[in-house]
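One chain of protein is taken out of this complex; the other chains stay put.
And now, chain A:
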Amino acid sequence: MKTIQTLLGTAALGLAIGLTPIATMAETPANMLVIANRIDDITTLDPAQSFEFAGADVIRNIYGKLVNFDPSDLDAGYQPDLAESWTVSEDGRTITFTMREGVTFQSGNPVRAEDAAFSLKRAVLLNKTPSFIITQFGFTPENADDTIKVDGNTLSITTDKRYATSFVLNCLTATIGAIVDKELVMANEVDGDMGNKWLTTNSAGSGPYSLASWKPKESVTLSANPSYYGGEAAMKRVIVRHVQESATQRLMLERGDIDVARDLTPSDVDGLAGVDGVEVLREMRGRLMYVSFNQKHPELSKPQVRQALKYLIDYDGMENSFLKNWYVGHQNFLPKTYLGAVDENPFSFDVEKAKALLAEAGVENLELTVGVREAQERLEIAQSLQNTFAQAGITLNLEVGTGKQILGKYRARELDIYLGAWGPDYPDPHTNAGTFAYNPDNSDEANATGLLAWRNGWDTGGLTEKVAAAVVEGDTEKRAEMYHEIQAQFRDTAPFAVMFQLIEQAGMADNVEGLSLGGAITSAAYWDVTK
């Protein structure tokens, strides 16, 4: 009754105002791709600094890299982009890239080895948050001139020791590997910032698109680059519009005002079934949902307790209810599709087993607090944990806060339990191995806040050394095997219960072809899209 009243009230109001029908666009123009997405996380579009999802999507379409992923064949791994080919020295430390000839930046300047060297050095010198992706190979502001060298049309980089070549090249496909136009960027330098401020809101790339405008929390507009070496993209304009609400995104998609809706809740995705002209694009992404147990807590540090808690999670129940089609069960730190990823999920909900383990550890009446940020699915997971933990006599209190509040405590090692998500930083297994299972110094003074193992106070029991060995193994097969072993030990002993991997479900007009969201390894690409 209330609903009818309201609808009548609203309708009457509309009529009273004399609302006349105003024709709206029925569909988006044929050469324009319009995407609704939450883009309020973008804080900069400088590739040396950007470290957010929405920003990475934009940068992937603006900038060329030495090596890059082909959106139509992500499984093929990195492919030549601005570097046409490369050779590796005998000691495995130096990779020499030969640049593709005849490629120009959007400014008209040629893309030279000099620009590539400048871009990498710039990332090292600026030392912004994502710089570790490059500097982990031993590049420092002091040695950059000696280790990153230009010789005519070739660029050579020399790492501090031998690493798997695939590791180095995979890292160069990350956002920070974008090659910027040296002349243009340095022409806009202010106070020795190497164009950092200017690049925040401008673009200087050679990719298929250039930045037309970025209005924070409103929209990003890209224009096709007519001189792109791979040919001009079919979509002359790409507009990514910030739309916060899933229901609103769905409505806009159904009305034909947008082509792609990227933040639909599972219920809105279900609602799209049977709507004409709309389909759902599903891609496995790299984001993992996990809970971790602080090893500074006397009870949580007991091996049986860690094990018991892993048996107290209702993996299947969650996956088949509120996480259905949204997250898929996955209990390993390497996301599916990564080198070395495995499918073994040994843990299932088993209260009796958990109780036995707790009894063995001599733990009773345990009361714990889980830190969780206020996002719908995380709260639901936390409530499920609260319920299932209670079945074994464990009281779980929820500490809910904004992402920033909870994260602050997690980094300070102050939480008993953390419920969170982790996305890989670059498409190499070391990205997750290096944070979940690597912790060279577990002391408080080390303050290694970037490492998840450290945040949980976990001395990895030998995994640190194994991770360090895997990352320098040149033989890819052997390297994958090493990650299998590391993950087996990790599942058994780690204070982490990895639970789920994200599936992105985007609603899409059915005339859109060739859109890639980037899978687990990279970001969205628009240049192959046709309508």
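Simple rule for what comes next: contacts are C-beta pairs under 8 Å (C-beta built on N, C-alpha and C of every residue); 3 or more make two chains touch, one makes a residue touch a chain; residues count from 1.
Everything that follows uses one rule, which is that contacts and distances are computed from a predicted model.
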Legend entry - Hidden subunit of the complex - UniProt protein name among "Putative dipeptide transport system permease protein", "Acyl carrier protein", "NADH-quinone oxidoreductase subunit NuoB" or "Nitrile hydratase": "Putative dipeptide transport system permease protein"
Legend entry - Contact with the hidden chain (one of A:Asn109, A:Thr200, A:Gln383 or A:Thr530): A:Thr200
Inset, instruction - Would you indicate which residue among A:Asn68, A:Ser119, A:Ser219 or A:Gln487 is in contact with the undisplayed chain? - result: A:Ser219
Inset, instruction - Quick one: say which of A:Gly77, A:Gly92, A:Pro303 or A:Gly401 touches the chain that got left out. - result: A:Gly401
Inset, instruction - Return the single residue from A:Gln244, A:Ser267, A:Asn397 or A:Thr476 that touches the missing chain. - result: A:Gln244
Legend entry - Touching the absent chain when the full complex is considered, from A:Pro130, A:Gly207, A:Gly286 or A:Pro495: A:Pro130
Legend entry - Residue in contact with the excluded chain [from A:Asn143, A:Ser227, A:Thr395 or A:Thr449]: A:Thr449
Legend entry - Positions on chain A contacted by the hidden chain, ascending: 5-7, 9-14, 16-17, 19-22, 24-25, 28-29, 32, 34, 40, 43-44, 51-52, 127-130, 132, 197, 200-201, 212-213, 215-219, 221, 239, 241-245, 247-248, 251-252, 254-255, 257-258, 401-402, 404-405, 407-408, 411, 425, 447, 449-450
